[in-house]
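Moving on to chain A:
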Amino acid sequence: MSAVLDLVTIVAVSAGVFFFLAGTVGLLRFPDTLTRLHALTKADNLGLGLVALGLLPQAGSLQNGLKLVCVWLLVLLAGATVSQLVAQAARREGSSS
Partner candidate 1 sequence: MSGPVAVLESAGSSGALLVLSIVVPVAAALVAFVAGGRRTAWIALAALPVGLAVAVAIAAKVPQTGGALVYLLGGWAPPLGVALRADGLSAVMLVVTACVVAAIGVYARADFRVAAGAAEERAPFTFWILLLGVWGGLNTVFLAGDLFTLYVALEILTFAAVPLVCLDGRAETLQAALRYLLFALLGSVLYLAGTTLLYGAYGTLDVVLLSRLVTAEPAVLVAGSLMTVGLLAKTALVPLHLWLPPAHAGAPPAGSALLSALVVKGSFFIVVRLWFDVMPGLQSVAATQMLSALGATAILLGSVVALRQERLKLLIAYSTLAQIGYLFLMFALAYDAGAASMLKGDALAGGMLQAMSHAAAKAAMFMAAGSIYTALGHDRIAALAGAGRRVPGAVAAFALGGLALVGLPPSGAYLAKELLLRSAADTGQWWWAVVIQAGGAFTCAYLLLVLARVLGPVNRTATADETTDETATKRGRVGWSQQAAALALAACSLALGLVDWSAWLPVPPGTRLSSSLVDTIAAAVWPVLAGGVLAVLLGRWTPPPRGRLQQAAAALGPLRRAGVALGAGFCRADAFLRQWPVAGLSLLALAIVFGAALSARY
Partner candidate 2 sequence: MTIVPALDLFVAGVVLIVAVWTVVARDSSSAVVGFVAYGLLLALVWVRLGAPDVALTEAAIGSGLTGALLIGAAARLRAGESSTSAEHLGGVGRTLVAALATIVAAAIAVALLSLPDPAPSLAPEAAANAGATGLGNPITNVLMAFRAMDTMLEKFVLVIALVGVWSLAPDGAWGGRPRSYHRADPEGALVFLARVLPPLGVVLGIYVLWVSADHPGGAFQGATILAAMWLVVLMAGLGDVPEVGRQQLRLMLVAGPVVFLIVGLGGLLLGGAFLSYPQDWAKPVILAIEFAMILTVAATLALLVAGPPERSAEP
Partner candidate 3 sequence: MSETIVFGLCAAVVAGLGLYGAIVNPQPLRKILAFNLLGSGVFLFFGVVARRGAAAGFPGDPIPQALVITGVVVAFSATALALALLLRYFDATGSASLRDGAASNAGPESTDA
């Protein structure tokens, strides 16, 4: 049973890291702010979500598991609001400069 759980962890965490990679490359390569924002939010919720998912079997108790999900939800909330603020800042920069 633990081998399967380990396998789940390995697959999920590596997928998570892949999305992080995608997000970061997107942040560096994409031409303007809004497209970079798109890449960034992917790295946030998907990358971290998968890493948290992958760590669930490794987490000691149920409480830790719940906390892991809580971390993910909090980062989702953060990601959503920050991207809104960034979009406003970008438009303001676009309109004012």
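The rule we apply is simple: a contact is a pair of C-beta atoms (placed from the backbone, for glycine too) under 8 Å apart; a residue touches a chain by one contact, two chains touch by 3 or more; residues count from 1.
Criterion applied: all candidates are chains of the complex that A comes from, given by their letters.
The model shown is predicted, which means the values in this text are computed figures rather than measured ones.
K.L.:
Touching chain A in this complex is which of the candidates 1, 2 or 3?
P.N.:
Answer for chain A among the listed options: 2.
K.L.:
Which residues, counting only chain A, touch candidate 2 once they are in their complex?
P.N.:
Where chain A meets candidate 2, its residues are 74, 77, 80-82, 84-85, 88.
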